[in-house]
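A single protein chain has been omitted from the complex, and every remaining protein chain is retained in its original position.
Chain IDs A, B, C, D and E follow the sequence of writing; residue 1 opens each chain.
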Amino acid sequence: MGSVWIDACNTMGQEDSFMFMHSKRLQYTVRVSETNPGLANLMLEQFGGPQGELAAAMRYFTQAIAEDDPGRKDMLLDIATEELSHLEVIGTIVAMLNKGARGKLAEAADEQAEMYRTITGAGNDSHVTQVLYGGGPPLINSAGVPWTAAYVDTIGEPTADLRSNIAAEARAKIVYERLIALTMDPGVRDALGFLMTREVAHQKSFEKALYAIEPNFPPGKLPGDPRFSDKYFDMSQGEGNASGPWNKGAQWEIVSKRADQEAVDGGDGQASTQLTPEEKAAVLAMAARSKSATNGDPITGADLGAGPGAGKTTPLRGRD
Amino acid sequence: MGSVWIDACNTMGQEDSFMFMHSKRLQYTVRVSETNPGLANLMLEQFGGPQGELAAAMRYFTQAIAEDDPGRKDMLLDIATEELSHLEVIGTIVAMLNKGARGKLAEAADEQAEMYRTITGAGNDSHVTQVLYGGGPPLINSAGVPWTAAYVDTIGEPTADLRSNIAAEARAKIVYERLIALTMDPGVRDALGFLMTREVAHQKSFEKALYAIEPNFPPGKLPGDPRFSDKYFDMSQGEGNASGPWNKGAQWEIVSKRADQEAVDGGDGQASTQLTPEEKAAVLAMAARSKSATNGDPITGADLGAGPGAGKTTPLRGRD
Amino acid sequence: MGSVWIDACNTMGQEDSFMFMHSKRLQYTVRVSETNPGLANLMLEQFGGPQGELAAAMRYFTQAIAEDDPGRKDMLLDIATEELSHLEVIGTIVAMLNKGARGKLAEAADEQAEMYRTITGAGNDSHVTQVLYGGGPPLINSAGVPWTAAYVDTIGEPTADLRSNIAAEARAKIVYERLIALTMDPGVRDALGFLMTREVAHQKSFEKALYAIEPNFPPGKLPGDPRFSDKYFDMSQGEGNASGPWNKGAQWEIVSKRADQEAVDGGDGQASTQLTPEEKAAVLAMAARSKSATNGDPITGADLGAGPGAGKTTPLRGRD
Amino acid sequence: MGSVWIDACNTMGQEDSFMFMHSKRLQYTVRVSETNPGLANLMLEQFGGPQGELAAAMRYFTQAIAEDDPGRKDMLLDIATEELSHLEVIGTIVAMLNKGARGKLAEAADEQAEMYRTITGAGNDSHVTQVLYGGGPPLINSAGVPWTAAYVDTIGEPTADLRSNIAAEARAKIVYERLIALTMDPGVRDALGFLMTREVAHQKSFEKALYAIEPNFPPGKLPGDPRFSDKYFDMSQGEGNASGPWNKGAQWEIVSKRADQEAVDGGDGQASTQLTPEEKAAVLAMAARSKSATNGDPITGADLGAGPGAGKTTPLRGRD
Amino acid sequence: MGSVWIDACNTMGQEDSFMFMHSKRLQYTVRVSETNPGLANLMLEQFGGPQGELAAAMRYFTQAIAEDDPGRKDMLLDIATEELSHLEVIGTIVAMLNKGARGKLAEAADEQAEMYRTITGAGNDSHVTQVLYGGGPPLINSAGVPWTAAYVDTIGEPTADLRSNIAAEARAKIVYERLIALTMDPGVRDALGFLMTREVAHQKSFEKALYAIEPNFPPGKLPGDPRFSDKYFDMSQGEGNASGPWNKGAQWEIVSKRADQEAVDGGDGQASTQLTPEEKAAVLAMAARSKSATNGDPITGADLGAGPGAGKTTPLRGRD
Partner (left out) sequence: MGSVWIDACNTMGQEDSFMFMHSKRLQYTVRVSETNPGLANLMLEQFGGPQGELAAAMRYFTQAIAEDDPGRKDMLLDIATEELSHLEVIGTIVAMLNKGARGKLAEAADEQAEMYRTITGAGNDSHVTQVLYGGGPPLINSAGVPWTAAYVDTIGEPTADLRSNIAAEARAKIVYERLIALTMDPGVRDALGFLMTREVAHQKSFEKALYAIEPNFPPGKLPGDPRFSDKYFDMSQGEGNASGPWNKGAQWEIVSKRADQEAVDGGDGQASTQLTPEEKAAVLAMAARSKSATNGDPITGADLGAGPGAGKTTPLRGRD
């Protein structure tokens, strides 16, 4: 039936095989100074948050599985695996910061008023980790929102996915930077510094991999339409209008006149379709049934509800 | 009390003001050939999908509001506004492709078996648009998943956000390219070509804006730790190991030995924390209570449930 | 300590008590003609969809618990309980339509190719019910999206909640109407007709309950500001501008001039805040660090990636 | 092939065209007194929350695109556009309230313990805006939950959608009223008062538009079944039973007897379906395989796990 | 300050360290017969679905991080790591089944009508994988719903978590069984058989680990209240009432009388609270403002909307 069995070349239908293993030693030593559930909660951003390590690992892992190019596939597996190890490091930091609190709640070690004060006093949603997750590291962000694969923006085209990876590493680097600015514990700061730095290194790798594809812009296969690819539509106008390399220079033509921003194809800017006679009849019937009378001033539910002497004419002055 | 009223300079606390208006003419003329709910459903990817126009508009709009740099703020408003106009174009395409089917369902124009065949025969989830949304353009993707702000990766740092924008435009360009490959209707193809091209133009603007910040790498304020910023950890090994610019060359040091990938700080790769005596007592009590007996072979629920002569020794051969 | 024990009057701190019971007889007899997983899948809209019976039951139930007014509380409990019974009716319809298919998959009664054809041929996501949920009625809509409490718009103010209830009943009525238009099975049509009619009856009850509060408009306690409560801003202009009772008549003043739509408070339409000296210093430092150079034309990643002779000047003509 | 090209009449297949533009001036002047991230976080309810401005704008915008009636379409576009401008006003308030804190975190302007105290001390999830979103206005509610299109209840039928709009405006009005009760900053109170008032005005417009359709009740096309449309089922009984206009009067017949609430169609209240012989055989096989033995008292996992002298007979007295 | 530095014993504050590595060989050889995007889509249930491998890996991994018992911790890491390797196997199956289709869409290898037929004809949501994800394995289920950590039910108490793991393995086993019943491709069947079997093995391990804790029932620390722990409330009554080991026998007391099911504490079944005088005043004011008039029959919006001679008295007969 015309199909051929492919097993000799991985661009032809064969994937490099792969499997995970685990060794009992962290990639980075974690030394926490004291129980601090509030700080643990902030750390969750990089465990189960949108810019965190699970999102990173899954972004690269799903790309790796579908990738045929041997070099990129290997790189994606290397980095995905490292991100899983980072997920362990940040998760372990969370667990260590919660360790004492976890034991006390599980054993109900204090009387209730004290437990309540501890749970609610740490601030910033750490109560969720304690009450719902028992002090373990849950896959939520610091607001308690469960991780979702909606964070993963892989689309299966290398020249787009590598740009997504570059941007993701930049975002993750910044969130680590913010966490470092909030942390006094020297062991936590040290580990966060390592994790932040690795995002820089990964960004560099993805940049190299992007520019190892030539050309890589525009991404994909279809060229842009030259009538529209160099125009800049000045849609927001008034005081504050500005220019810069993004709309000025040899590559750009600015379109500022409102009339030139509409119906740029030269048509009438209208939308139309063709209907079969049956469809037309149904559309007409629907229109007739829900026709809006534009004359008259019908009494409405709000008119009924406003009552006699309703407050509509009293000025709002807030609470005096 | 030491605070100063700021109103002269927008980097000091004043934002450029802004407001939306609307004019009744599309940015691009839409001419649809015939009712096609199945195609309409695919188009929803760019209306309410993760790479679609609402995600784009909201990504740039939320950045614009918090942005202080006058040039970038203006650019973000220009492009956010254009993306809203694109949201209208793609939404109008969806509405036109559904127009005939919408009327027929609202008026129950055919007998039920025919209506059922039409609704389910168009394939690919178009039944959701018909039954739940009445043929209008809902903010869902082509699988029926509601749009979520989890798609918006704005984090409030220009050197990261501009990279996110570059990547987002690349992804949107590719999805349009795929839709074009699936569409025969010439008017739809024409409008999709325009929308795809504008993503290319926007990517160029965001690139220019990124490189108008110097330096822009690494993003943010903190430098990376030089002990770790140039290392490449070869985490995935075995046949298929590859090298390329992402791990080879003057900028890189490859770490392949497993022992050198663990505890890279030179510590013991262990995790530790300090506990107060009370915390320690609680942790010990919890450990004692849930201690696992590692000797013996307890009868389990599965042992009970397997029954006498359970099928555990019968080979799985599927259905013969 | 000044607090008083309240137990005599339910507006004072006592709730009417309540508890659910169950009796083994449906509110409406369900007679299904034949196995039809595709139709079952469409029915899920009213089981686990946004306009379905669980959303209705939970909307009224959560209102009932917090409601103090004895009449409204009783009504909300009556209708919430009836909606739970409707949830059973629609769920039973789903289960009956899936019954045969469920047995066949569980027992792998056909050979695989036939099973695959059956599962994928029914269309419209019924495969999800079969493969993931085993033919039972899952709390998803017809696209497979899990039910979420984000569908419940209760906010705890009767003059708003009753309006939400009225609207919810109107929406549910319409979705039933659409399902009736798609169903030939006489027993299913009969039961759907009952369920649809009850939404009409419930809407009437909620309307009566809303107008039993006087005044009920505007909802809540604060009056509107009379400078703005009767104005209609004509934000969308151009060909197609229209008028009707919603912007014309004694109650309305139309504002069409663009300049009168901006800064309607008479101020400058600018935004400002006060910063402490420390905050000001930090804001300035951040601005300097991320300053955008508006002159020059920096080489960008896209410039690098476009390569020599990139396709930017080739017109898009689709696939020839 | 019998189809006709439609371009003369917008009920026949042509949409009014439309496009967004932007002008750099807010609809309402925003003057914030001081940095207050905790207050900013509460304001997010009306930016990215279920009753907020994005939900409003998207509700009306998606209705407008599919609407054929010229008057309603224009009104929906007018109000959708105004809601987008409100989204800018409330977003700008958020940005202004966060401005000082944003700068300090980005520049790590304080030492860590002070930064940590500031971030966690403001309460109510403002840490999410700072750490994850860098002080910009994210599309989340005040709990950190991302905005979802599940909030948008548009279903494509005007007599239902207009009721949804009326209810949505009522809810938004109330949430603004609550925020005003929590805000001392006079500039913020002033702007909130404007936004709250506009919800009142929009509710009035939607009421007028609903009653400009005659008849508009019951919504849609199918009438209710007169056997069931005027009955009130008294499902919740016992002390506290009440009556009012919602179940008493000429329009109503109350059904209180339990037997009359079941199987109201006069059937046996049973559910049934027809199975093919093959389906029947599979269902029987499945039943036999998972048959429950109703006699005997099998040892269970819990019996095993309770151990000798398990605590089942010790009274629960909490912590003594 | 009373705290002690803990580093000698892992129940005292030290975690076993751990890190992931990767080797380029699958745990199980995957040999796919031909491109089949429809089958690939069904396989996604075990990649990104609720019962799939990512959910399993993350369930055990998050438990492992917080676990102090050395034996359980090691077991959880072993099985979590194996589940990641299974995630690779199932993901690779998806990629292989999509490989040909992926190439054709990326290269637009067929003309549009043919591409459209291929994309929509495979049925069951495979269009989402193609159009949005480019044929790679996305973290969605077979309906296109993104994976969410809401699927992970870890709560940080071993006697509960191990039961969750047992149940999860049972569910995963069943979904694999269903997929096997739908697959003719012998290589895919073979790999699915392996994955299914491993769920059986994992269930056995978790059962053994649960019963290695003595006692393990009831889970946690607090005993049940003996007044209520052996009662069975017969809440659903009428024809079909049944008994079995779950409510009959020495361990049980059945409570069938309705009156004995209410207020089982012997109180009045009422709810009450204490309010301060200020709270009482506010509650009274709120009650007065939203008081429902229980007499009279107010004209409502529905009354207005029903119009003269509205359809309320016309019987519903569906489409004749």
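Observations, loosely collected:
Everything that follows uses one rule, which is that contacts are C-beta pairs under 8 Å (C-beta built on N, C-alpha and C of every residue); 3 or more make two chains touch, one makes a residue touch a chain.
Since this is a predicted model, take the numbers as computed values, not measurements.
One chain is not depicted; across the entire complex it touches A, B, C, D, E. Touch with the chain that is not drawn comes from one residue among C:157, C:185 or C:262, which is C:157.
Only one residue in the set A:50, A:91, A:137 or A:158 touches the chain that does not appear here, and it is A:158. Residues of chain D that touch the chain left out of the display are 38-39, 42, 45, 49-51, 108, 111-112, 122-125, 141-145, 174-175, 178-184, 189, 235-241, 258, 261-263, 268-277, 280, 283-284, 286-287, 289-294, 296-303, 316, 318-319. Taking the whole complex into account, chain C touches the unshown chain at residues 3, 13, 15-27, 29-30, 34, 48, 54, 58, 61-63, 65-66, 77-78, 80-81, 84-85, 87-88, 91-92, 94-96, 98-99, 102, 106-108, 132-140, 146-150, 152, 154-157, 221, 298-301, 304.
What we mean here is this: only the chains that are shown with their structure count from here on.
Annotation of chain C and chain D: jointly contacted by A, B, E, touch as defined at the top.
Taking only C-alpha atoms, you rotate chain A by 120 degrees to land it on chain D; that is to the nearest 5.
If you average the CA atoms of chain D and of chain E, the two centres end up 23 Å from each other.
Annotation for chain D: residues 3, 13, 15-27, 29-30, 34, 71-72, 77-78, 80-81, 85, 92, 95-96, 99, 102, 106-108, 132, 134, 140, 146, 148, 150, 155, 157, 159, 166, 180, 193, 196-197, 203-204, 207-212, 214, 217-218, 221-222, 224-225, 227, 229-230, 242-245, 251, 298, 301, 304 touch two or more other chains. Taken together, the touching pairs cover every possible pairing of the chains.
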